[in-house]
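Of the protein chains in this complex, all but one are displayed in their positions.
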Amino acid sequence: MQDKTSLTSKPSLINKFTHSKGFSAFTAALMSIFLGFVFAFLIMALASPDNAASGLKMLLFGGFKRLADVFYFATPILMTGLAVGFAFKMGLFNIGAAGQYTMGMFFALYVGFMWDLPDGIHWVACVIAGMIGGLLWGLIPGLFKALLNVHEVITSIMFNYIGMYLVDMLIQSNAAMYVSSKTRTAYLPASAQLPSLGIERSNANISIILAVLIAVLLYIILNKTTFGYELRATGFNKFASTYAGMNGKRNIILTMGIAGAMAGLGGAFAILAPSTIQGSSMTYEPINVIAANGFNGIAVALLGSNNPLGIIFAAVFISHIQRGGTLASLYGYKPEIIDIVIAVIIYFSAFAMLMNTTVVSFFKKLFKKNQSSPSTEPSTTSSEASKELLSEKIPSKDQEISTSTKEEA
Amino acid sequence: MDTVYYLVQNTLPVAIPLLLVALGGMFSERSGIINIALEGIMLFGAFFGCLFVYFIQGSSLNPQYILLLGMAVAALAGIIFSLLLSLATVTMKADQTISGTALNMLVPGMILLYAKMFFNSDGITTNVNFYLRKVPFLGDLPVIGKLFFQNTYITVYIGFLFLIIAAIIFYKTRFGLRLRACGEHPHAADSVGINVYVMRYAGVSMSGFLGGMGGFFYAVGVMNSNINGHTGVAGFGFLALAVMIFGQWKPFQILLAALFFAFLRTLAYSIALIPFLHDLNINQTFYKMLPYLATMVVLAFTSQKSRAPKAEGIPYDKSQR
Amino acid sequence: AKDGGNSGTPSTSGQGFEIALITDKGNIDDKSFNQGSWEGVVEFAEANNVTHKYYKPEEATDAGYLAAIDLAVTGGAKVIVTPGFLFEVPIFEAQTIYPDVKFILLDGAPHTADYATFETKDNVASIMYAEEESGYLAGYAAVMDGMTKLGFMGGMAVPAVQAFGYGYLQGAEKAAAELGLADGAISAIYHYTGDFAETDTNKATAKTIYQGGTEVIFACGGSVGKSVMSAAAEAGKKVIGVDVDQRYDSETVITSATKGLRASVVQVLESIYKTNSWNTFAGQTTYFTAANEGIGLPTTVIGDANAKAFDRFEKFTMEQYEGAFKSLVDGTVDPIRTIDVEDANGYATADELVSGLKLSKVKVEVR
Partner (left out) sequence: MNDYIIEMLNITKEFPGIIANDNITLRLKKGEIHALLGENGAGKSTLMSVLFGLYQPEKGEIRKNGNTVKINNPNDANALGIGMVHQHFKLVEIFTVLENIILGVEPHALGFLQKKKAREKVVELSKQYGLEVNPDALIEKISVGMQQRVEILKMLYRDNEILIFDEPTAVLTPQEIDELMEIMRRFAKEGKSILFITHKLNEIMAVADRCTVLRKGQYVGTVDIKDTTKEELSRMMVGRDVSFRVQKETMTPGRVVLSVRNVSVPSKTSKKNAVSNVSFDVRAGEIVCLAGIDGNGQTEFVSALTGLERHTSGTITLCDQDISKASVRTRSQAGMSHIPEDRHKYGLVLDYTLEDNLVIQRYWQPQFQRFGFIRRKAVRSYAEGLIKQYDVRSGQGPLTIARSMSGGNQQKTIIGREIDKDHELLVAVQPTRGLDVGAIEYIHKQLVARRNAGKAVLLVSLELDEVMNVSDRILVMYEGEIVGELDPKTTTVQELGLYMSGAKRNLKEGSHAG
């Protein structure tokens, strides 16, 4: 039996590109971003109509005035975005990036304060320690899932809390790290801080470069290696991967470990950033609050369609509009508008792809009716696109609990 | 004995929001929609409930009536908000976790923005006291009265009432049967003429109803009828999700799970009252971790048999086979 | 605090906002530093028609605060109010970078990150408060009112909170002595919550303390107070507020150990804009104490001239208060502000409190 679609002429290169999944993900993202800003504009116009235009301009372009800061603040969420996105590829929803991030911070801080290492090596050790901290915390949901069949979402949520309490306790009980009169950690020695990029009045540092390199590395792992092949196969259909002799349990544990390591690195990058003030540094305040950057990572991953390269852009974009949002406060707007914009963008991007094709096929139908001639040739574009989408939207049936994820590079 | 009364009296106001929200999650998931957005729904309901209380607090209305009205407002708000989830996941067939996560992100920002714009604050602070020192007559009963009818909130009774109603709807009605069919095998439901989309809207809306109400009960029973964009509902929506799974998507098991969790949580803060625990002199942080650790341990033992609704997480598409 | 969030109404003239406040963390309704000082800013600015606005730093670090100061200056700030000791290091930097901008630093003095150099330049006014005196009055009032089971819930063991707490215990001791009570007649539970937030944890902790029989808790940690008041309402017990007069937040608040955040901010702003006496504050640290009416318990009820500020006490009278206040002013009583604490977190043990503060009538349990 032959699909009639195969009868249509070979698509041109451009056609192929515009019909590729990557492209529709891109246009979908654009559309959601557009809607997000429309929403923002409406809110601003309601709050203070006179300034809405200037406010919106700030949101859109303000970040360009503070490019270094855009990259600086993009780094941690880029890493947590990778932590979420990478696990997503395997069909795992790593909602525990927050805990892994906190653990990464703690390990980095510990090495920063407690180990006396030479310049140039110290910060590297701290970064690696942070990575290990996140890795360990990421392994836990992996182990629970692989060995005990406990859903990773639940484990992650629980260990976000456990990690937060634990780290706060460990820090507060360590006199070398904690300054009680300031309710936060002491200043890190300069040797433990990341090398700055030397941009004036900005904490921008080498970690953004590392983060981008790591993202590229993950991309290669996912798409070019046998491990990535196994991982995505498992994400799509874990039964088939078992059938093909892949070690599902090992892969789950490994994936969560790597995801945790990413979040841990994010924490390390955040806490080890150099300060613009001589002798100062980042500090950690143990106040029993779950790290927001962990959850922001979810947004970044979703906006970047879980593709490491997409995540780079998503992180920079979100950081960009956040900086713009801060600047918009000069016009009296509350920076919280940005949180709303981001949420709206994610919400729409969840179904923008489908919306894309619905709109297209709607017009196709309209067009067809007007023609009134029986369609001998089934509408290729829309059907192809929607077929593609359907195939994307059908998650492999996961026998146990919840979270279905898919997505293709 | 006083300590026992105290523990019970304080466990219930924490357990009830968990119970209600987890029941909401149950309706949603048994209809086939994973509801990660419970956290956001709770917060949204709590916000409107508190906002209502804020505007009405000057009036001479009896606080318990205000509470009931606020509850209705919160439930309604929850339903409306949950429609955003149904719209995305049922009509637009979007990924359920993604939509839910987006909605979770939306609410705190919205509350902060609103509160800052109109109250110069991070949230809404109200001034009505809903506390019930003693329920008339019942509060005087021996033991039972002290356990359940003193130093409490009427939310506790409302919570139990809704548990019963939920269980009846779930197991004894045509609607419940159809709802469960949709979460298990939507194509089968469709083939006997059940409108899967409608049922899923209904399931999600019920989670909005219970979630919004649960959020408001959290604000009343735990946060003194205040709500704040930063602390939100302190992850109770997520915990409710865990409670729901722990309770195996079944109403009475969910009740047990909620009580279990709430009790450990209450215990963690009441160590000072329990001499033998107090004397152990363990860092209180360990007790704070206890509910989470205990939940993990229980799940570790029970999860092998865990059985989620089969079709949950999968958008229903008629033409899909 | 419904003064219309649009204190931040954007300027149409383009000059921006002249008086700026940077929040340390949390918001300007934190029932503490941010709120008190912001109220001062608003009071002054609205009375004198000066544009004003508050900024929230993008991250709560030294660099983040400095960046927020940058932003405020970009936004046209001429005077910047920075509440809290967290601004000590950033202000040290900023005072050099922005010589033309005036800074009002509350509860701290500018210094370098390594504490090697302390310097307050002429464009900075550093303000400190004698919290121990305020706490002293609160403790004194509670015991004088007949209470014997006291509680203290501090946020974190930062100097200001510690000082409040220590003063509180010493006030109780003094009152017990004046009443001729036996040694150990007063019991006090002393606890730091570890945060400054309204949480169900804090409420549960307060409830537990009340359940143990405690009659009043001195809630000394910003929004922690909301949780304590909620617990007190349920337990039918009392609360002592902190920083600002909190009687309006709950019926349970019998009094508040205030420090004149608002008054001091207004006073310094007036020195800049009206009395032209900036140099009385510039380049130095000014202490607000009982002597200059910088601290105390509220003696009037705002908006109700007939109401009595002490109406929620059973026995404690205005006369008794004035006596105690006077002893602070004339120095006959000088509460201890700091004691040696072994613990890294600054969490004093019961023994340290008893010996450090020379307590005998008061026995302390630390939680």
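Worth a mention:
Per-chain residue numbering starts at 1, and chain names A, B and C are given in the order in which the chains are listed.
What we mean here is this: a contact is a pair of C-beta atoms (placed from the backbone, for glycine too) under 8 Å apart; a residue touches a chain by one contact, two chains touch by 3 or more.
These numbers were taken from a predicted model, which means no experiment stands behind them.
Shown chains touched by the undisplayed chain in the intact complex: A, B. When you scan A:Tyr72, A:Trp123 or A:Phe236 for touch with the missing chain, the hit is A:Phe236. Residues of subunit A in contact with the chain left out of this view: 1-6, 224-227, 229, 232-233, 236-237, 239-247, 378, 380, 382-384, 386-388, 391-392, 394, 396-397, 406, 408.
For subunit B, the residues touching the absent chain in the complete assembly are 172-175, 177-178, 180-181, 184-185, 187-195, 307, 310, 318-319, 321.
Keep this in mind: only the chains that are shown with their structure count from here on.
Chain contact topology: the protein chains form a complete graph, every chain touching every other one.
Set against the Cα centre of subunit C, the chain with the most distant centre is A. Of the two chain pairs examined here, A-C and A-B, the one linked by more C-beta pairs in contact is A-B. Mean C-alpha position of subunit B lies 37 Å from that of subunit C.
Taking each chain's centre as the average of its CA atoms, subunit A and subunit C sit 40 Å apart. Spacing of subunit A relative to subunit B, judged by their CA centroids, is 28 angstrom. Shared contact sites, meaning residues of subunit A that touch two or more other chains, fall at 168, 173, 334. Residue positions of subunit B touching 2 or more other chains, listed in rising order: 116-117, 288.
Subunit C meets subunit A in the complex at residues 5-6, 8-10, 12, 16, 25, 53, 55-56, 58, 60-63, 66-67, 70-71, 74-75, 85-86, 89-90, 93, 112-114, 156-159, 194-197, 199, 201, 343-347. In the complex of the two chains, the subunit B residues touching subunit A come out as 29, 34, 36, 84, 88, 92-99, 101-103, 105-106, 108-110, 112-113, 116-117, 229, 235, 238-239, 241-242, 245, 283, 285, 288-289, 292-293, 295-296, 299-300, 303-304, 306-308, 310, 312-315, 317, 320. Taken together, the subunit C residues at the contact with subunit B in this complex read 1-7, 26-29, 197-201, 203-205, 207-209, 211-212, 226-227, 229-230, 233-234, 236, 249-250, 367.
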